[in-house]
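Right after this comes chain A.
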Amino acid sequence: MSYQVNGHTVEHDEEGYITNLADWNKELALEIARTENIEMDDERWEVVNFLRDYYEEYQIAPAVRVLIKAIKKSMGPEKGNNKYMYELFPYGPAKQACKIAGLPKPTGCV
Partner candidate 1 sequence: MSEIKKFLYVNRKAPYGTIYALESLEVVLIGAAFDQDVSLAFLDDGVFQLTRGQDTGALGVKNFSPTFRALGDYDVTKLFVERESLDERGLSEADLQEIMYEDEDDGWAEKPSIRIVSRAEMADLMADQDVVLSF
Partner candidate 2 sequence: MSTLHTVNKSPFTNTGLQSCLDHCKDGDAVLMIEDGVYGALAETVMAERVAGRIGAVSLYVLLPDAAARGLAEKRMLNGIAGVDYEGFVDLVADHDRTLAWL
């Protein structure tokens, strides 16, 4: 199973998470988003970039409640809430945004 971006093949697992985190780039993110029926805009990129920074610092993809709390602290309550985040990523902000960000499935997702 793989994504095709600019003639490159990027492997992913059965749920669509890429196998090698180093394969990620913005074009790939757009391709993953397309398969998720998500149109990337500034607001969504903000969350995806936030997740990548979080992973870079802590080496985990946060659980959804942890992500929302962290976004609230970093960007304020108008963005750090369930409604806003599920509007951006209807199938789950942690799951969908993590997939687009090229991260593993969130730890603590039950």
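Here is how the candidates were picked: all candidates are chains of the complex that A comes from, given by their letters.
By our rule, contacts are C-beta pairs under 8 Å (C-beta built on N, C-alpha and C of every residue); 3 or more make two chains touch, one makes a residue touch a chain; residues count from 1.
Quick caveat: nothing in here was measured; it's all calculated off a predicted structure.
Per the touch definition at the top, the candidate among 1 or 2 touching chain A in this complex is 1.
Residues 54, 57-60, 62-63, 65-66, 69-70, 107-108, 110 of chain A are the ones that touch candidate 1 when the two sit in their complex.
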